[in-house]
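Just dropping this structure here.
Removed: one protein chain of the complex. Kept in place: all other protein chains.
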Amino acid sequence: MVKDEMGKMKVALLGATGAVGQRFVDMLNKHSYFELETLFGYSSAGKRYGEAVNWLLPTELPEEIKEKNISAVNTKDLDVDIVFSSLPSSAAKEVEIKFAKEGFPVLSNASAYRLHEMVPLVIPEVNPEHLEVIDAQKRELGTEGFIVTDPNCSTVGLSLALKPITNLYRVEKVVVNTLQAVSGAGYPGVSSLDIIDNVIPYIEKEEEKIGNETRKILGRLENNSFKDYNVKIHASCNRVPVKDGHLENVYLELSEKVDLDEVKEEIRNFIGEPQKLKLPTAPEKPLIIREEKDRPQPRFDKLAGSVPGMSVTIGRLRYGKNEKTLLFSLLVHNTIRGAAGCVLLLAELMKVKGFI
Amino acid sequence: MVKDEMGKMKVALLGATGAVGQRFVDMLNKHSYFELETLFGYSSAGKRYGEAVNWLLPTELPEEIKEKNISAVNTKDLDVDIVFSSLPSSAAKEVEIKFAKEGFPVLSNASAYRLHEMVPLVIPEVNPEHLEVIDAQKRELGTEGFIVTDPNCSTVGLSLALKPITNLYRVEKVVVNTLQAVSGAGYPGVSSLDIIDNVIPYIEKEEEKIGNETRKILGRLENNSFKDYNVKIHASCNRVPVKDGHLENVYLELSEKVDLDEVKEEIRNFIGEPQKLKLPTAPEKPLIIREEKDRPQPRFDKLAGSVPGMSVTIGRLRYGKNEKTLLFSLLVHNTIRGAAGCVLLLAELMKVKGFI
Amino acid sequence: MVKDEMGKMKVALLGATGAVGQRFVDMLNKHSYFELETLFGYSSAGKRYGEAVNWLLPTELPEEIKEKNISAVNTKDLDVDIVFSSLPSSAAKEVEIKFAKEGFPVLSNASAYRLHEMVPLVIPEVNPEHLEVIDAQKRELGTEGFIVTDPNCSTVGLSLALKPITNLYRVEKVVVNTLQAVSGAGYPGVSSLDIIDNVIPYIEKEEEKIGNETRKILGRLENNSFKDYNVKIHASCNRVPVKDGHLENVYLELSEKVDLDEVKEEIRNFIGEPQKLKLPTAPEKPLIIREEKDRPQPRFDKLAGSVPGMSVTIGRLRYGKNEKTLLFSLLVHNTIRGAAGCVLLLAELMKVKGFI
Partner (left out) sequence: MVKDEMGKMKVALLGATGAVGQRFVDMLNKHSYFELETLFGYSSAGKRYGEAVNWLLPTELPEEIKEKNISAVNTKDLDVDIVFSSLPSSAAKEVEIKFAKEGFPVLSNASAYRLHEMVPLVIPEVNPEHLEVIDAQKRELGTEGFIVTDPNCSTVGLSLALKPITNLYRVEKVVVNTLQAVSGAGYPGVSSLDIIDNVIPYIEKEEEKIGNETRKILGRLENNSFKDYNVKIHASCNRVPVKDGHLENVYLELSEKVDLDEVKEEIRNFIGEPQKLKLPTAPEKPLIIREEKDRPQPRFDKLAGSVPGMSVTIGRLRYGKNEKTLLFSLLVHNTIRGAAGCVLLLAELMKVKGFI
C-alpha cells in the first residue's frame, strides 16, 4: 500500500475535468483516507488542472489542485492504491480493464462494466455483500487488480429508495419517470439552445440502465454469480432545465397489501454498513422522508443530509388505487450521491473492510 | 339567436384577462362563427381591456379589443348566444349556474361542474355523444340555459391519445406522469422564484382530475346517466420551467397483447366529428405521431397541427416489458387544445349540431 | 434596553414573510447581538410563522421560529430595542414613522424614507458618519425613536464599488446597466410567465433610486444637512431570469487620468468600520476583485466573502477608450448585502457605537 506521510492512501482519477470528475476532485479535497495523487486526461494531458478545467462548482478550486499537472493516461510508473474513474463509457471500456490488469483496483462511475458478470455494481448501503465477487474476478484477471462499479445516477436514487421497501415486501412492478438535471449529461453536455423553456423526453440508454442495474443491485450474489431481483421496471426518462438533482416519480406494485406507516418507519430507520462504520462520507440517514405536500424539490433537497448531497429525499409517499400499490417521489443529487459521492463512499467501505 | 350583421353568434367571456381568457380573446378574433361581444371581469370591471390585461401572447392585441370596456359580471341586459367561461373554479361554481339558470348556454373551461352528473364533459373528437344529456339538464334547470364543460388541460391530452387505443383494446391501467408548463397555473400563477432551476412534484387537485375526468370522458352516456370507463389511473403531476405545452409520459396495461403497428395506424387515422364537419378550429389531424427518438418536445410540438396548438403529438410509442404494456409520451398545448381551443371547437360543434 | 437572558437585544421585524423578511429571519437566527422577539404581519397576523410563510431559502426554518405567532402591526405592549423593516414602500411610509414616534429605533430596508432630509441612508463601510444626523431627527420627532435606512439593492453594490475609487479620484459620470435577479422583486414577485426565456428592460423607479441614493451615500453630512456627491448617474435596469445576485456593468468618467493598478490596490485594501470593529456580519473584505475574464457571475459570486453574500465582487476592471474612463462589472447578493445583511450590519455598528 502506497500511503503518504499522513498515512493516506494515494489515488488516481481518470476523467478529472468532467462534471463528475470535478465532484471527485472537490470531495477528495482534504479527505481523511485518500490523497489525490494523479489526475489523468487525454486532450488535457500536459496542462495544469487549473488551466484545463472549466470549474463548475461554487467552491473555489484549491491552489495546490490548480497547479497539479494532468498526466497522460498510462499505468507506467503509476504509484497509487486506487484508481477512480469517471470516464465516458466508450473510453472506460478499454482503459479500466487495462488498469485492472496492471494490478490496480478500479472504482468506476462509468457504465462500461456495470452489468459484467464478474463486476460488482454496488451502493454501499444496499448491497455491499456483492463485493465478495472480487476474489473471483481477480482470479479471472490473474492479478491483484479488479473493477468495481457504482450505478447510474437515477438508479442510485431508485435502488436506495426501494431497498427498505423490499425488506418488508416483494416489489413486483415499478413504473418510474425521471426529471433529470443537465449536469447528468456531463460538461458541456446539454446545449442551452436545447433545454431553455423545454423538456426532452429521452435520454440515451438511460431507461435500460435503470431497469437492468436496479435488478442487479437488489439481487443476490450466489456462488460468485449474480441473481437479479425479479421485478418489472418500466422507465421513462426526461431531461429538464435544472442544473443539479434528479427527481423521480415512482409507482410500485407489491405482492400484498402494504402498511404505509410501516413503510415510512422502515425508510426512516434505514441505515447500512457505512452508517454503522461511521464512514467519512456516510450521511447519518441515507433516506430522508418529507411530509410536505410538494417535496422533494431540487432547490431544497439536492443537498439534503448530514453530508450534503449524500441523502436521497423521499416525499409524497401514498397509496395508489389500492393498498397493493404505492406512489412516491424522490430526489437524488446526481453528481454527488448519484456519482462521485457513491464511489467515494464505496472506496471508504472497501478500505475499512480490507478490499483495498 | 342574437346574430350580428355578419350573421355571427354573439358571445360573452367570463374571466377575460387570465391566461386562458387571453387565448379565448385571441382565438375569437376574426372567428367565422362567433363575435366577442361582452368581456366580463371582477376587479377589472369598468376598465378598458387594453388597460386591464397583462397581455402575454406574441400576437398584438387588436385595437378594437383593447378599446372594449370590461363589464361587471351580470346577466342583466346581456344579449349574447353563448357564454364562455375561463373562471377560477371557486368563482365558476357560483357564477356559471346563475348564467345557465338565466337561460344562457355556458361553455366552461372551469373544473367546477365537470364531474356533475348532469353536465357533459366533452372533447369534441372523443365523446360528442355526451352532449345528449343537455336536454335532461335543461329540464332539471327549467330553462333553455345549460352548462357544458371541457376537461383539465392534462386530461385533454391523455383522453385524446387514449381514444383510438380504446377503439382497439381494453385499457385496464394507466400510470401517467406529467411535466406541466407554468401557463397551466394561470397568470401570474407560478412565481419565478419557485421554478427557475427547479421542478415541483405536485399540482393541487390535478392528479384526481386526470383520473376522474378521463374515466368520465371515455365512458358512456346511458339514459342520461354517465357510466365511467373502467380503468385504474395513477397520475403524478410535476410543474416544470416551461412556458407552454404539457408533456405526459404514459404507461398502459391492456387486457390482451397489442399490435403496435395497428395502434400507430389507428392513431394516425383517428379523426372525429370536428374533422368530418370541417369545423374552423378543427385540425386536420387531432393526433400526430412522431418517429424521432426524442419527440415530442414543447419547443417543437406545442404548436403542432394545421390549426396551431390544436393537435396532440405522440412520440416514443413502444412496448413495455411485454406486449400487453405500452409506453409513449404526448405533448398537448395546455392553453390552446387543453383549454380555450377545446371549448371553442366544442362551441363550433354545438352550433353546427344545433345545440346552440 | 430590553436584553434577554443571554444579554441580547430584542428585535421586532416588520414584513417577516417576504423575500427580504425571510433573509432577516435566517440571518437573525443564533445572532450573537440580537434576538428575534416579534414577527409582524398584516394578512398573516394570528398565524404561526411556519404556516404563513412560503419559505424560499435552502436552509431549514428552525422549529422555534416556525412556532412563533405573527402579531398584528401595533406598537402597544411592544417590548423590543430595535424594529427592523422590510415592508413594501407604501406600507413603510405610514408604519415606520409611527414606530419611530413611539420611541423605537427603526432600521429599514424600505425606500420610503431613504431620501428624507433627516434620515440617514447608510452602507456601514461607506458612510457611517451620516448616522450623526440621528440626534437632530430625534429632536424633530420629539422622542427617542428614529428611522435609519439602507439603500436599494443595486445601489449598495454600486456605492460600495465606487467608494474606494472616490477615495482616489473625482468620479464625474456613471453609466450603469443592471441585470437584476427576480428575488429583488420580492415574493411572489415576477411571474415565471414573464421571465422564462426573456429579459425585461425596465424596473419601476429603480433607475431614479440608483442615481439619487448613490449621490446621497457618497455625499457629506454638514451641520445635519446632506450634501450630495456631484456626479451624473445614468442607469438602465433590466430584470433577468436569475434567482439571486444583481450584476451591474459600470462605466465611469473621472476628472483625471487613472492609474488602474492603484485603483485595484485601493479596492483590494478597502475596509470600513465594520471590519475594524470585527462585527459579526462584517465580511473580512467588503470588496473582492476577480481577475478572470468572465467574472463576476451570479452562480459563482453571489455568496462571495467570509460572511456569505456580504462581499461585492468586482471583475473586468479595465480602461475605456482613454485613461480617464473605467469600466467594470460587479455582483451584489441583492437580498443579503443588498438588503437584510446590510441593515443587520448597520444594526451591529449602531449597537457597538451606542446609537441603540
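Letters are used for the chains, namely A, B and C, taken in the order the chains are written, and counting of residues starts over at 1 for each.
In the analysis below, a residue touches a chain if its C-beta (ideal position, glycine included) is under 8 Å from a C-beta of that chain, and two chains touch if they have at least 3 such contacts.
As the structure is a prediction and not an experimental result, all values here were calculated from the model.
Asks: Which residue, C:Leu115, C:Ala136 or C:Val175, contacts the hidden chain when the whole complex is considered?
Replies: Only one listed residue reaches the unshown chain, and that is C:Val175.
Asks: Thinking of the whole complex, not just what is shown, which of A:Gly41, A:Pro241 or A:Gly315 touches the missing chain?
Replies: The missing chain is touched by A:Pro241.
Asks: Hey, which of C:Arg23, C:His130, C:Lys243 or C:Lys351 is the one touching the hidden chain?
Replies: Answering carefully, the residue with contact to the hidden chain is C:Lys243.
Asks: What residues on chain C make contact with the chain left out of this view?
Replies: Residues 175, 177, 179, 197-202, 232-234, 236, 238, 240-243, 247, 249, 251, 293-299, 315-316, 320-321, 325, 327, 329 of chain C touch the chain that is not shown.
Asks: Mind pulling the chain A residues that touch the left-out chain?
Replies: 19, 56, 182-183, 187-197, 241-243
Asks: For chain B, which residues touch the unseen chain?
Replies: Counting over the whole complex, chain B touches the hidden chain at residues 58, 196-197, 299-300, 303.
Note that only the chains that are shown with their structure count from here on.
Asks: For the two copies chain B and chain A, is the contact made of the same residues on each side, with over half of the numbers shared, or of different residues?
Replies: same
Asks: Would you kindly say which chain has the C-alpha centre located farthest from the C-alpha centre of chain B?
Replies: C
Asks: Indicate the whole-number Å distance between the mean C-alpha point of chain B and the mean C-alpha point of chain C.
Replies: Averaging C-alpha atoms per chain gives centres 47 Å apart.
Asks: Express in whole angstrom the distance between the two chain centres, defined as the mean CA positions of chain A and chain C.
Replies: Roughly 42 Å, centre to centre.
Asks: Identify all positions of chain C at which a residue touches two or more other chains, and write them in rising order.
Replies: Counting only residues that touch two or more other chains, chain C contributes 196-197.
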